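As you look at this complex, bear in mind that one protein chain is not there, while each of the others sits in place.
And now, chain A:
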Amino acid sequence: MSLVTDAFVSQIAAVEPWPENATIYQPMKSEQVLLSDNASCLAVQAFLRMCNLPVQVVCRANAEYMSPSGKVPFIHVGNQVISELGPIVQFVKAKGHSLSDGLDEVQKAEMKAYMELVNSMLLTAELYIQWCDEATLEEITQPRYSSPYSWPLNYVLVVQKKWEIKRKMKAIGWAGKTLEQVYEDVDQCCQALSQRLGTQPYFFNKQPTELDALVFGHLFTILTTQLTNDELREKVKGYNNLNAFCRRIEQNYFEDHDKDSASGYSTRLTKGPVLP
């Protein structure tokens, strides 16, 4: 029944054009959002801007629980609610907007592989640093994640989330890793991305794809977020072409549109510098 409804609804969704009042929901920028969530939110925003689809950003303290998948961000378009980059790309494609239509099958497969790499390496590393590194957990994650809640719920929810992430780390074999190994993984991932990018403006030459949006979301967030130490940021900073890539997307898709969104992250979320 629900499958049929879902199929039916997405059929209808495809017919309707992109509405003016499309909204993206994400956690509170200044006091709540964590590195990994911020990266995901920024990736979706970048993707929608690359598609030239207008979207209004709304911050809610309970965005994580409002999301149908429990993950931020999610978009509310018409009467549809879709969360996370992958499904959003699919949904936008159903509406007739796609960034990867120009790619051949091999390139599409390559793009998917790199996106998988980013999700399994960068995203997991961010989660690891946030929730499994005690110093970061205590100084940054705990106060930020629990900011909307009162005692004793603030502790309960942090512990609950911590266990959830630790279980996940155990399942994927990251539980035994040290922080150094995680930084090493990030470095390898960046190296792979840097080599693929080379001297091109985007990963698949002239036109950005969802891979560019995803990489931008993560790298830009890492570069502009102040953590307990600078090691993670330094790893990314070591790759000049990736830095330039981030700045290019920021200039082309954020600064042109408005001064508020992306640069808002660097000033409000972090104390760190804007891109060099």
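Operating definition for what follows: contacts are C-beta pairs under 8 Å (C-beta built on N, C-alpha and C of every residue); 3 or more make two chains touch, one makes a residue touch a chain; residues count from 1.
The rule is simple: contacts and distances are computed from a predicted model.
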item: Name of the absent chain as recorded in UniProt (options "3'-5'-exoribonuclease", "pyridoxal 5'-phosphate synthase (glutamine hydrolyzing)", "SAMM50 sorting and assembly machinery component" or "EF-hand domain-containing protein"); value: "SAMM50 sorting and assembly machinery component"
item: Which of A:H76, A:K95 or A:H218 contacts the chain that the document leaves out; value: A:H76
item: Among A:N62, A:S120, A:Q181 or A:Q251, the residue in touch with the chain that has been omitted; value: A:N62
item: Positions on chain A contacted by the hidden chain, ascending; value: 2, 5-6, 60-62, 64-66, 68, 76, 79, 81, 148-153, 156-157
